[in-house]
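Take a look at this one; I'll ask things after.
With one protein chain removed, the remaining protein chains of the complex are shown where they sit.
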Amino acid sequence: MFSDLTPTSKKILLVFIAVISFTILEIGYYNFEYRNLSSTILQKKKAVSLTQLPDLAFVTETVWLRHRSITSLFSVFPEDGNLLDYYPSSFVYNLQLPNKSKQVNQYSNEEPRNEF
Amino acid sequence: MIKLESIYKNYNIGEHNESEVLKNISFLVKENDFTILRGPSGSGKSTILSIIGGLIKPTKGEVFVDGKSIAKLPDKFASLVRQEKIGFIFQKFNLIHELNTIDNITIPLLPGKLSRLEIEKRAEEILDDLSILNKKNVLVKKLSGGEQQRVAIARALINRPKIILADEPTANLDKKLSLSFIQIIKELKQKGITILLASHDPLFSELKCVDNFIDIQHGEIK
Partner (left out) sequence: MNFKLVDFTLKSLKRNMTKKLSVIFIFTVLVFLLVSVFSISSSIKKELLISVDSLPELIVQKMSGGRQTLIPVERAFEIASIPGVNNAYDRVWGYYFFENVNVNFTILGLDFDLETYKKKYDNIIEMNSDIIDTSNTPFMIAGKGVVEIFNSYYNPNYFDFIKGNGKRMRTNIAGSFSDESALETNDVILMPIQNVRELFDIEEHLATDIVVRVPNPEEIDVVKQKIQFMYPDCRLVSRQDIEASYQNVFDYKSGLFLSLLIAAFVAFFILIYDKTSGLSLEDKREIGILKAVGWQVENILQIKFIEGAIISLFSFSFGTGLALFYVYTLQAPLLRNLFTGASYLKPEFDLLPIVDLQVLSLIFILTVPIYIMATIIPSWRAAIIDADEVMH
């Protein structure tokens, strides 16, 4: 059977089988990795159980909790951190862009005004 | 070995440009005979060979190859007949230029049951007989005309056919190569192979080893 293949053909077939095998092994590996994440998954479940908040941290920078009555699908994910949520146009620009790199009250000795 | 009975062949049947290429062709080629189909270009010689080889079907009539009727055989069985009994040498050789010599020669046997090693052994024997063993791994497009013709002959012989059909085999060769080809044909005849050759080359008319001449003109036997 395989003796009917010339060395060149065997090389090509070997490469072909290697790629397919690698992909199958890769799929198996990632499935295995996922199963090993059970403790991580448990942590995630507990965190949500505590906060009861459904959003992932990269979408929480919006104002309200998601509902299908919200018309704009596009406001679900923020397009930019500078865009502040606003009805009815769904966002408004914050024109006074603060200097993000400025350190504020870093180890300041100044006492806060008017205590709690 | 080969028998044709009242063969007709029409092209473009039912259309305005319908043409009758063969009319009432009947002849017999006996086993081990060397028969030449003579006639000018366009007389229908190639068509007759193609019909005998099962490459096209006749419009009417019967064809018998080694006792088997092939005119109405389904393509599958016609291919088997070609595989087992017939070796075809085409006018323009019809080799696959991107393959090397030995790959071209072994093509007819690939669908069969022989192993690759057995096929290659057979191919090398034939190449050796035809004195082109040293060109075994050379791409066919890099061979000379004469060498390509020998590759075409080798391919026709690889399946050890009983019948060789050759269509204008010397059309693209000079005199020297043509004579070389004739020598090979003589050797094949001595081995007991039935040869049917179509040509309008006058070289063949002078051959003494030819058993039969069939003259074709305007699709009819003269």
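Going in written order, the chains are labelled A and B, and every chain counts its residues from 1.
Definition applied: a residue touches a chain if its C-beta (ideal position, glycine included) is under 8 Å from a C-beta of that chain, and two chains touch if they have at least 3 such contacts.
These numbers come from a predicted model, not from an experiment.
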Quick check: which displayed chains does the absent chain contact?
A, B
Going by the contact rule already stated, which one of B:S79, B:Q190 or B:S205 would touch the omitted chain in the full complex?
B:S79
So one chain is hidden, and I want to know which residue out of B:N159, B:S178 or B:S199 touches that hidden chain in the complete assembly.
B:N159
For chain A, residues touching the missing partner are 1-2, 4-6, 8-9, 12-13, 16, 19-20, 22-23, 26-27, 30-31, 33-34, 37, 39-41, 43-54, 56-61, 63-69, 73, 76-82, 84, 87, 94, 97-100, 102-107, 112-116
For the chain that got dropped from the picture, name the residues of chain B it touches.
50, 53, 55-57, 75-76, 79-80, 82-84, 86, 88, 90, 94-96, 98-99, 103, 107-108, 110-111, 116, 119, 155, 159
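Note that in this section only the chains that are shown with their structure count from here on.
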Approximately how many whole Å separate the CA-defined centres of chain A and chain B?
70
Where on chain B is chain A touching in the complex?
115-117
Chain B-facing residues of chain A, complex
3-6
